[in-house]
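Every protein chain except one is present and positioned as in the full complex.
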Amino acid sequence: MSASADLARAFLADWDPATTRLESLRARYDAGLAWVSRPEGVGGLGASRDDQREVDGIFAAAGFPDNNAAANGIGLGMAAPTIFAVGTDEQKQRLLRPLWTGEEIWCQLFSEPGAGSDLANIATRATRTDGGWIVSGQKVWTSNAHNAVRALLVARTDPDLPKHEGLTYFAMNMLDPGVEVRPLRQLTGEAEFNEVFLTDVFVPDEDLLGSVNDGWRVAMTTLASERVSIGNSDADIEEAMVDVVERTWRSAPQRTRDVMQDRFLRLWVDARVADLTAARMKQQLAAGRPGPEGSALKVTFARLAQELSGLELELLGADGLGYGDWAMVRPTAVVFTGRDAGYRYLRAKGNSIEGGTTEILLNIIAEKVLGLPPEHRPDKGMAWKDSPR
Amino acid sequence: MSASADLARAFLADWDPATTRLESLRARYDAGLAWVSRPEGVGGLGASRDDQREVDGIFAAAGFPDNNAAANGIGLGMAAPTIFAVGTDEQKQRLLRPLWTGEEIWCQLFSEPGAGSDLANIATRATRTDGGWIVSGQKVWTSNAHNAVRALLVARTDPDLPKHEGLTYFAMNMLDPGVEVRPLRQLTGEAEFNEVFLTDVFVPDEDLLGSVNDGWRVAMTTLASERVSIGNSDADIEEAMVDVVERTWRSAPQRTRDVMQDRFLRLWVDARVADLTAARMKQQLAAGRPGPEGSALKVTFARLAQELSGLELELLGADGLGYGDWAMVRPTAVVFTGRDAGYRYLRAKGNSIEGGTTEILLNIIAEKVLGLPPEHRPDKGMAWKDSPR
Amino acid sequence: MTGDLLYSETEDALRESVRALLAANCPSDRVASMYDGDESLARDLWGAVSVAMELPAIGLPESLGGSGASAREVAVVMEELGRVVAPIPFLTSSVIAQRSLGHCGETDLLKAMADGSHVCALAVPFSSFGRTRGESVSVSGGRVTGSVAAVAGAGHADVILVPGLDGGDLTLQAVDAADAHVTRRSSLDMSRPVCDLTFESSPAREIARGQDADDAVSSGLLMGSAMLASEQVGVAEWCLETTVAYVKQRNQFGRPIGSFQAVKHRLARLWISVNSARAAARNAAVLVEPGDVPAKVAVALAQSYCSDVAVLAAEECVQLHGGIGMTWEHPTHLYLKRAKADQLALGTPAHYRARLAALNSL
Partner (left out) sequence: MTGDLLYSETEDALRESVRALLAANCPSDRVASMYDGDESLARDLWGAVSVAMELPAIGLPESLGGSGASAREVAVVMEELGRVVAPIPFLTSSVIAQRSLGHCGETDLLKAMADGSHVCALAVPFSSFGRTRGESVSVSGGRVTGSVAAVAGAGHADVILVPGLDGGDLTLQAVDAADAHVTRRSSLDMSRPVCDLTFESSPAREIARGQDADDAVSSGLLMGSAMLASEQVGVAEWCLETTVAYVKQRNQFGRPIGSFQAVKHRLARLWISVNSARAAARNAAVLVEPGDVPAKVAVALAQSYCSDVAVLAAEECVQLHGGIGMTWEHPTHLYLKRAKADQLALGTPAHYRARLAALNSL
């Protein structure tokens, strides 16, 4: 029983279940019981990371309202670590409490039509003005933009520097009148993402995160946490694709199974071995030896999700020719299970694109792990404004 | 019945079967009945290409000695077209007759240890001397060098020019004392090829083929004929790999076939479709519309030979663990059929390397057929002697 | 020996006319709007191809009001229809149903189809492989009762050809579409949606029975499979061409993405596959007519190969377009859905490989 757990029990002993949800969450934050390993005064106790699960369990068991983490994945998973890493004390005080309680949903304004794999090619401009910055440009592939009140924004502050060097990181207010959010419909019919158009959005100096022109470094920290979580997410959050397809397999006609046996078993073996590889990566992380396996797992799981979902439609025959619904809805989360096979097939195509394309991840493995030479980059070292695009 | 055929019959009517083999062949050449579509005076009649098969048939039927074309593939397939294309009249008179009759076997001295895929990187030097050139360097992957008396040689005559521009083509005498031929043993155990070391070999001016420093262009002509024939050779010369493996398949235990059915059938389908693709290419050629399919077919047949021969060993189980013979012999030709499966498996590995690697051929298709941008080449336009190597 | 696998001059000319007609009448945004329930393109385009080129009857003999085109020529039309994912019942009515009816000598119905005013559909699941046993429909006293799921081309059909069992006999029945319950299904490929059909004592006219009915259905499906391979070539070709064009103009890292060697090699390999698929599909078109064993082998070979190539081409098209290929706005998704549905249609490649093994004692 940890000291954190004792504090949690003591807190709950005093807690009146009639308190509103929001007041309850704020009180828990103020008691340092939000993220216990973070420092005191900003939702934590400076305790061990290991205590968190125990504390969460105690609150859940007591029927304490939760902060609906799933609705604010970017806030909790990317914005909070970034603010902890580079934020000022004032920013931590101001931004982290509403973030953790879910009062302020965050989104991430990184990708642009001209800056996909080449993320550093961001063209959204932030120009100096009195007491802050004026931001204009277009962002794309923004999940949750239509719910968010805050954004992690990367914008170009100095086009005379090489592309990686003139970028700056901001915590932008999404409610500014210059922000227009448009749903971006995908091949599944749904609009999971948005396009975000920024027209003369004012960002005050107090919302600058880190230093001017140091945005690339900060963004890389943010993205590293994302990639580890993507490579690894299937196993934790929902049923794995292979389990879904294994169920379809068992109910397919024997004749179909006979002719597809070797093909299905190859994928099944690959998927089970991928699980072992993921398990081994977690053991390495736990042993304090982080490796490059996160990128590798993302490549593998993307391929498997695509091949398995493709095979599943073939197994289904006539049923595979149907499709649940093409209506343009706005899902709250991407869940493969519980949807029809056609959705799985189409949505899985994005697995090798979002959060780093397979091609970029293979480059990373080749260069960082194997030490092979980098790609030829004609724009290397050039001022961004002069570089070929 | 063509005029060429009439001449052949007339020639044979006069021919005394007691004539020696060599005299017979020389007489046939002198009568213009060697390669009938070539000009008169150099073994031809200026007749249509279509007549050749008929004429060959007539000679064969009459029991006329043949010129053992298989033993001089490079002479007939590469040297002769090159000499016809760029040779002087004197060279045609001097070189073509002994080539056709098989008195002079040819080999090809192109590849070097440092010039494989990057063939233009040839380092063998030919320096001017009185009445000719002095050649030094090392060549590799030379078939038939140990039987040859003549070689198609490409050597660097001007290192101050960019790499493609300073090369020159020669018809070199292999009997020169500066030529040393060493067998090059391969992973099959055999030595199909040779390394050839050239030390101050004298090549007289009369053996220069084409112009000084124009060797690259000439070499490309020579290689184009090689690649078409490689892409296409399996079908014509010997039993196709798929037929060999299909036989092994039929005699494999039913249990093995059950579990490998889909895998074998995929390869079988690919192989049959490759045959149709080859047939379609031939129809296009016959219709006067040559396409880039030669390179594509070579890529496909290499892959199929490798995958099929790999599968064959798996089908054989215990028998696949044996191997005919590791003795270092010097085969006269590469024949997959009639050898054991282990040999086929190992030898097929070379199919995607020799005569243009699969990687280079895919580059060619991407650039020449699809019009995609060329690879970055840091040595482009530089003097060869200054370029990075 | 192999037949002529090239395109004749007549075929080239036919392709040119069809392509021009489709370019003018089948914009991809209107295909996309079919997914949102606007089916106007389906009717408009069918009208256009009927009036301008009499395409619905291209394969019928001239005596029945058709153009007497060979399977080779019909295959060229299929390639072009695939290139624009045309949402018309050409495959289901003008190829499959016409072939089945032709087998039964149903000249009156065929004549009625010649000007495009009558559309026909064979009531088998679109995923059917080679034949049907008709066991989900029973026939009695000139009426049919039962249901068939996932039928393609039934949405705008006037006449449904229903395989059904009368006692132990397979029969083929012509049913007026007005007498059937036709339920549209939300389909993976809305440019060729499938319908569930239900018959409740629907009045029917028998057009074949026993072996004859079986043969009529099989020959329709065999011809359909052969022609589907050419559609798949058209789909694959559009995907390849569109991707090649995109990677030339899309820059990242200061270079066209088409200058990255991994991209180049993938596209070169795809080109090899598409080129091979063309040879396989042409071979099927050349050999399919007699419906004999060589025809079946050629069709099975083409379906084994072309189905997967079309899917691969569409998948590569999405991947190499990056995010834009995932959007509704870009037409690529229409091709991905068509390619995947086509792979399931008329039997999957795995089924055809198993058939090839049987046909060749492998």
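A, B and C are the chain letters, set down in written order, and residue numbers restart from 1 in every chain.
The rule is short, and it goes like this: contacts are C-beta pairs under 8 Å (C-beta built on N, C-alpha and C of every residue); 3 or more make two chains touch, one makes a residue touch a chain.
These figures come from a predicted structure and were not determined experimentally.
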Write down which of A:8, A:58, A:299 or A:353 is the residue touching the left-out chain.
-> A:299
Contact with the hidden chain (one of B:11, B:59, B:141 or B:249) | B:141
Using the touch definition up top, pick the residue from B:65, B:132, B:159 or B:189 that touches the left-out chain.
-> B:189
Residue, one of B:62, B:329 or B:346, that touches the chain absent here = B:346
Any idea which of B:288, B:338 or B:388 touches the chain not displayed?
-> B:388
Could you please point out the chain B residues that touch the chain left off the display?
-> 111, 116-118, 121, 140-141, 184-187, 189, 256, 258-260, 263, 306, 310, 313-314, 316-326, 328, 342, 345-346, 349-350, 352-354, 357-359, 362, 375-380, 387-389
So which bits of chain A touch the chain we can't see?
-> 246, 249-250, 261-262, 264-266, 268-270, 272-274, 276-277, 279-280, 283-284, 287, 293, 296, 299-300, 359, 362-363, 365-367, 369-376
May I ask you to list the residues on chain C that touch the chain which is not drawn?
-> 260-265
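One rule holds in what follows: only the chains that are shown with their structure count from here on.
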The distance between the C-alpha centres of chain B and chain C, rounded to whole Å, is 44
From the C-alpha centre of chain A to that of chain C, how far is it in Å?
-> 41
Rounded to the nearest Å, the gap between Cα centres of chain A and chain B is 56
Which residue numbers or ranges of chain B touch two or more of the other chains?
-> 261-262, 376
Multi-partner residues of chain C (each touching 2 or more other chains) = 255, 263, 350, 353-354
